[in-house]
Every structure is written in C-alpha cells, then in structure tokens.
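This is the structure, below, for whatever I ask next.
Every protein chain of the complex appears in place save one, which is left out.
The chains carry the letters A and B, assigned in the order they are written, with residues numbered from 1 in each.
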Amino acid sequence: MKHHAFIAAGFGGQGVMLFGKILSLAAMYENLYTTWLPSYGPEMRGGTANCTVVLSEEYIASPVVDQPTEVIAFNIPSMYKFEKLLPENGILLLNSSVIDRDPERTDIQVFKIPANDIADELGNVKVQNMVMLGAYLKATGAVSFDSVKKALEKSLKGKKAELLDINLKAIEAGMNALVK
Amino acid sequence: MAEKVMVKGTEAIGEAAIRAGCRLYFGYPITPQSELTEYMSRRMPQVDGVFLQAESEVAAVNMLYGAASTGHRVMTSTSSPGYSLMQEGVSYIAGAELPVVFVNVVRGGPGLGDIQPAQSDYFQATKGGGHGDYRLVVYGPESLQEAVELTAKAFDVADKYRNPALILADGMLGQMMEPVEFPEFRDLSTLPDHSSWAMQGAKGREPHKITSFDINEYVLEQMNLRYQEKYKKIIENEQMWEEYKTDDADIIIVAYGTMGRIAKTIVNMAREKGVKAGLFRPITLWPYPYEALAKLADQAKLFFTVEMSMGQMVEDVKLAVNGKKTVEFYGRTGGVVPTPNEVLAKLMELI
Partner (left out) sequence: MSYKIKFKGPESLSGKEFTYCPGCHHGIVHRLVAEVIDELGIREKTLMVAPVGCSVFAYEFFDVDGTVAPHGRAPAVATGMKRAMPENVVFTYQGDGDLAAIGTAEILHAANRGEKITTIFINNAIYGMTGGQMAPTTLLGMKTTTSPYGRSAENEGYPLHMAELLSNLPGVAYLARTKVNKPQDVLKTKKMIKKAFLAQIEGKGFGMVEVLSTCPTNWGIPPVEANKWLEENMVPEYPLGVYVDKVGDEK
C-alpha cells in the first residue's frame, strides 16, 4: 500500500510550505488521501517552519505523524530536529547548499542536493524548493511528475503563471541531481 | 459528484457556510482562524452577501443578534479568547432563541494562552459559558469533509429549533489542508421562512418582539421551561457519534474532533499489538450521546478518554459509564497535540 508521511522543514521564506502543498495537491489528483498540516505562528525553537504531509491509499486517521517516512531538511536546525524521528533506513533529503554538515544518524538513507546552486544556475535561486521536490519525486516515486505539473499549474495563477516553466525545470533538475 | 478541492480548514467552513445560504458574516480577526474572516471578506461580496469586520468580538456577536433577529442565516468565527468575549451575546442569543452559527477554532488557554490547537474550551462550549440555563448544539468535526457537512447541518438545526449552534474546531483543523467535496449552493428561496417571528417590519400584523427578557419571574420561568422542552427534543433527535472497531473491543477510547481522528490510528496500532481497542467518537458534544456510550459499558473492560485538555469531556464519559467500568484519562494541554505513539504507550501501561 502506498503511504508516505513526510516532514519538510526550513527557514520561513524557503518555500517549505509550498513544497508540501504541491505534493499534497498532486496526491489529490492521483485520488490518494492526503493531509497537509502546517506548523503555524512564530516558531520559537530553532527558527524553523515546517509542514507534515501524508499521502496514502487509505483514509488518513492521524494527520499528526510521530514517525515520518521521509524528512526534507532545508536548513541545519531542521535536519537535527527531525532526523531523529526517521525509522531505520528512512529517507533524509538535504539542501546541501545550505546544510554544510552531516546528520547524526548513520542508519538512514541520506541524499544531498545542492538545491540553491542548481536553482541559481537556472536563473532563480527561489526555485530551490522545487529542486528539492524533484529530488523527492526521484527518491520516493510518491506521485508522478505529471500530477506535480498539474498541481503547479493550479497553484501558479495570474502573474505567477510565467514562473511555471522555471519551476518545472527546477523539478527536472532536482530529479536528475539525485543519484540513487 | 462535485470535484474535490484542496482547502484549508478555515476556508472549508467558510465556503460551506456560504453554500448553506449564509449571506451575513460579522467577525473580528484572531489567530488561528483569521483566514476564515479573510475568506468571508473576499467571498461575501461575490455572492451579494454582507461581510463586516466588527470593532470587537463583543460588537460582532451583537451584530449577529441583530441580523439573526431579522430571520437571516448568519455566522461568525473566532478563537478561544474571542469566544470568551462573545459569551454575553451568546447567552442573549440563546435566550432570544435566535438561529446563529458560531465557529470556535480553539487554541491553548487559559488567558491569552497560545495559538496552538487545543480542546480546553469543552466546558465553555457544552456546559454554558455565558449566564443562564441554556444550551447550544455543539458539533466537533474530525476532518475537513466532516466540518463542511456539519456546518451545513448546524445552519439547518439552528433554524429548525431556533437555537444557536457551535462548530467546535481547533487550531489544527483550522490550519490543515485536505481535499474536500463541497455540496451544491443552497437555493436561497428554499431556506426556512421565519416571517412568523422575525423582525422584518410590522406591516399588516402585530409587532414582533424578540427578547431574552421578562421582569416577572414566573413568566421568565415559563420561558425557561419552553427552552427546556426544545432542548429535550434536540436531545432526542440530534445526537451524532461514530463508532470505530467497537464491535469486539475490550478497550474503548473516547475522543472527539482532531483527537478523535488521531485516535483511529491509535486503535489500529493497539490492534497490531493484539489489544482489542475501539473508538467512540462523539460528533455532537451537546447533546452528548450518553446512551450510546453507556451501551458499550457492558461489553468493554476499560474506557480511555483522550483529550487536548486536562480532562473536560472525561466528565461526560464518566456520567455515561456511570461507575460500571473504570474511566482513565490522558491529555496534553496548552496547545500540545498528543502523538499516536505517546497515547499508545499510555494505553499499554493501563492494561
């Protein structure tokens, strides 16, 4: 049964919430059950904002997750805060442009993606979150690229529509950057 | 079937209200429900409705009183400290028998508390809050889809009994997103006709007087007895609850709203460990489904109430179980949401 429950975390402004929303929306297009649960309000501890997303073939009882299947860390405090929750062999994706350290856990799968550098090369460092999203797709196969594209088209409307191309390119670049 | 859309909890409730025929919203911003107020400010003009940001929750609840007196569907939304401020008006609205829908997206308390999800306003919601012998119909949705359905129901029930209703949500339900299907827009011409009592102008009839007031204690007592008759009918007709894997359960977890949803995971985890657990989830918190819960007292060995509070609904569980079985409690408060593993560990300790 398909079931993913991930926590994406980083500084405010790194697009962590959007990262989760796009994947959650894509899951909806694939007729999966999905929940998107944000941390909200001023985050006092560690300066992180995060969201918990569940994608599942079954009704999601708890949108609160104490053991995620994957963690996507956009900064150092988030990595340290959430790597602890992963099960053995769980997946940790790191934005290595920001995180220049190694996680403490050695019993998990770690993928380092220099997302800022890749995004910079594409011409807009802001799409680093989509680079990470591409890497997540490659690592998990949780949803298809087409569903993500549909979700992005739905989310980037009006003035933001012109950003669709670069976002899609960033996702592709992220997929290519992750070597299993 | 309607298309699924991904929405935030606060917005889901707002859209559901509009589709239920609500065209008047009065409110005041407060975290974690300000998105609902914002949503209504965007949507109401699009449907020729009225949105007004009041100068306070005190003013907002009285605007509801005024608008509801005219027989229109009205609602507000707020969060704990704001709902406390509204209590005066809630009592007047209950006394004047006005159909109003309230939404309280509960956050940690008491006092200013914090802005994280909580269930510590259960007493206030179900046992009073304001002064006097009155009741609100209180719904505790577990998911956004249920919140959408219960919002529509709250309007219908409020109209049917001329009684205020309350959606008791929490910060998590308000802030999370998940796919929902909205019902079709209610045809406004099919809404209940309140012209027999509402203040719409005394044209060709005796004037209508709407108050929660009578200076004669015997008359006021009669008014109260009439309210009680109505409450009795509500108790008879409006109880809602869900049972999940209770058929063979030795242990009944009792939880509502967000906690009720999380408890389903706990039931499944317990069953994986060979513990026959089940969930009793009250959906109406008033009227509380005492009898349905009492029925399980013959079969179950233990009741385990879990709340995002220091133990409020547990008192109703004890009333229902009536000493037949032990009722244990676990709760986190101040805005902390118990995780499934944490609750499971506590459950395993108990057996």
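Here is the rule we go by: a contact is a pair of C-beta atoms (placed from the backbone, for glycine too) under 8 Å apart; a residue touches a chain by one contact, two chains touch by 3 or more.
What you are looking at is a predicted structure, and each value in this text was computed from that prediction instead of being measured.
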| item | value |
| --- | --- |
| Among the chains presented, those that the missing one touches | B |
| Sole residue of B:5, B:59 or B:351 that reaches the chain not shown, by the stated touch rule | B:59 |
| Contact with the hidden chain (one of B:10, B:31 or B:69) | B:69 |
| Missing-partner contacts on chain B, residue numbers | 24, 26, 50, 52, 54-56, 58-60, 62-70, 72, 74, 88-89, 92, 96, 199-204, 207-213 |
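Here is the rule we use: only the chains that are shown with their structure count from here on.
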| item | value |
| --- | --- |
| Between chain B and chain A, distance of the C-alpha-averaged centres to the nearest whole Å | 34 |
| Complex contact set, residues of chain A against chain B | 21, 24-25, 28, 33-38, 40-41, 60-67 |
| Chain A partner contacts - residues on chain B that touch it in the complex | 4, 6, 31-32, 114-116, 171-172, 175-179, 261-266, 268, 337, 339-342 |
